[in-house]
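Heads up, one of the protein chains got dropped from this complex, but the rest are sitting where they should.
For clarity, chains are labelled A and B in written order, and residue numbers in each chain start from 1.
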Amino acid sequence: MVGLGVISAIGKTVDETLTSFENHRHGLGPLSLFDSVHRQLPVGEVKISNTQLANELAIKGSFNRTTLLGIYAARHALNSVKLSLPWRRGILSGTTVGGMDRSEKFFSQYVAGADADFSLVKDHECGSVTERIAEDLGATDHISTINTACSSSVNSIIYASRLIKQGYLDVAIAGGVDSLTKFTLNGFNSLMILDKELCKPFDADRNGLNLGEGAGFLVLVSDQVLRDEALNSLCTISGYGNTNDAFHQTASSEDGRGSFLAMESALRSSRLKPSQIDYINLHGTGTKNNDSSEGVAVQRLFGDIVPLASSTKSFTGHTLGASGGIEAVFSVMSLVHGCVFPNLRFQSKMAEVNFSPIREFKNALNVRHVMSNSFGFGGNCSSIIFSR
Amino acid sequence: MTYINGIASISPQHSFGNNPLDGIVSSLSRKFECIEPDYSPWIDPRAIRRMSKIIRTGVAAAALALKEAGIEKPDAIVTGTGLGCITDTTQFLTRLIQNKEEALNPTPFIQSTHNTVASQIALLLQCFGYNQTYSQRGFSFENALHDAMMLLEEKSAQNVLIGGIDEVTDVTVKIFDRFGFSKAVHGEGAAFFVLSDAPMNAWAEIAGMRTIYKPKESTQVTSQLKDLLEAAETRMEDIDLILLGSDDDQTRNSIINKMNVPFSPPTYSFKELCGEYSTASSFALWLGVMAIKKGFFPNRPQPEQVKKVLIYNRYFNQHHSLILLKAC
Partner (left out) sequence: MEKLMSELKVKIIDALNLKHLKPEDIGDDQPLFVHGLGLDSIDALELIVLLQQNYNIKITDPQEGPKIFKSVKTMAEYIRSHQPA
């Protein structure tokens, strides 16, 4: 792992993001991106308009927000790495909304029987967004888009590492992106799992999640690229697990079996003992169901000694398909800077578990192994371990 | 080695029954819809009530492929879909607009995520293993296939269930027409396969696959084809059947003629049977295996024996894929 880029409600760059964490400054607030009857619900918007994004990126042509956010973070990641040889470069991205921010505008016109602007749906497909990012970066030797709901981008990172290990790719930009849309806001509202207040992940009195948006990408390279380009490895992917809870379409099992199996699989493949994990970036959405299920699984796996753990969704909101990628970047930041991030607004421990998430930003720590969890609708559970 | 031990297809043809492709169906309109089977042997009525067409067809085809392979639970489930559950997506969006964001039914939203088919299969089988869904337009199925082949290579799995699924709606027809498909027949389908590292009862093996994104020259495709054949120790003259994914646009067809390889093997445009859609190559794979198994070759003089099949699919002239099949 040699490069990273992230954009979310708490910053446009890795440095800005770190400053937000240090200052306990979350990015949740009122909705301003589009008009909605649900405008009172707190969301984690990236504080930059599409026009500003396009200008900063000096992009010609009209792109949806997901593409713009994706290019922003992916470019930052790739630009932080000096590559001079003609390696096979690919992009692996996880996204759930694709171009929905513009497609829903098209649909308003279409349903009204008006002369709908078909150009709005040009890049609706998840795969189209990734192709635009690939073309911008010149990384078209392999293009894959994964959509496994909220575990999409961690699955992209896992797949990228496998492609490199098996010799199919030399350089992979892997992660994910999602933007806020009326579709997802209303979708999650219809499930009655949105918190009307700022979310409280892992708290006994938690009431749901806040939606967010953003993008997070890592640059992964093979041993040969590392050697030949004399690059500095920030960390490695030492283990991962991809499992299915197979319990219900949206709800997680009470005993968190899917989450447990994913984390256990990650530990097994990394050959690490539970006690060697220094920090867990929890999926921690703030819903009653996820946090309980994940908490029980963490407790079962780590027993009496649960590592420092927190949900950074208390800062960014739940960025859906991008969450795995964004939180992978946070995990690498934790390793590189020797820090752990607080779980904001936590007050009382859940009854189901014996541990509490951390409440303060801490640095000057010796962080060697970080685990990051991402669990999605459809029971898709993934866990990944980064090691220094 | 990647062996194909079980196959199933629900398509605009009679592909799911006991005598697949017994009587060819031609499309009567620009929307070529699946012939859906009686689902009762395959899906519990309590489970099917929420399932839109893409989910029902996917779940049933997966069940049949597993039955044919004699596998109860695969080690991994990997699917590819271009547009995902577009009916549910459209339904939720339409209601959102019409009801002005009030009193919205959650079911279509829940069912609209692209991974719904893969997760429903896992749920019904109680399969906790690796579960993945790709959505990469004309490479959605190829991505799934590549991942599955890698899982077998890595020895992370012995049996992988893979599938290509997409559905057609009135809206998708209108949209794709605007983006250059105005002469195509829009199709849909669900094709599932059990891939294994052991032959078991396999009729065919996948001898290789290549994908080429937006080739500027046809030589980029032909060089990948030469590479594919060389790696599989096969010559062009040994191919018994080429399944072509070409639409009926003369301009687009000309790139095939420029491939400059001896086209003595018989060719067949498989999209006459399934129409055009993102994961049509999954139907082609099913058809290729059927050709090897039954010597099937619709409406054309039958070759004596089909042992090697080459599939060359093109989607929007941006996604070119080559898959080589060999009889076991």
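Couple of notes before you dig in:
The rule we apply is simple: a residue touches a chain if its C-beta (ideal position, glycine included) is under 8 Å from a C-beta of that chain, and two chains touch if they have at least 3 such contacts.
Quick caveat: nothing in here was measured; it's all calculated off a predicted structure.
Residue B:50 is the one among B:14, B:30 or B:50 that touches the chain not shown.
Set against the missing chain, the residues A:54, A:81, A:111 or A:191 yield one that touches it, A:191. Interface note for the absent chain: among A:210, A:250 or A:311, the touching residue is A:250.
Summarising the interface, chain A meets the missing chain with residues 190-192, 248-251. In the full complex, the hidden chain is touched by chain B at residues 45-46, 49-50, 102-107, 110.
Just so it is clear, only the chains that are shown with their structure count from here on.
By the touch criterion given at the top, residues 36-38, 96, 98, 103-104, 107-108, 110-112, 118, 121-122, 124-128, 130-131, 140, 143-149, 155, 159, 162-163, 166, 168, 182-183, 186-187, 189-191, 242-250, 257-258, 261, 376-380 of chain A touch chain B in their complex.
Within the complex formed with chain A, the residues of chain B that make contact are 77, 82-84, 89-90, 92-94, 96-98, 100-102, 104-106, 109-116, 118-120, 122-123, 125-137, 139-140, 143, 147, 150, 153-154, 171, 175, 178-179, 213-214.
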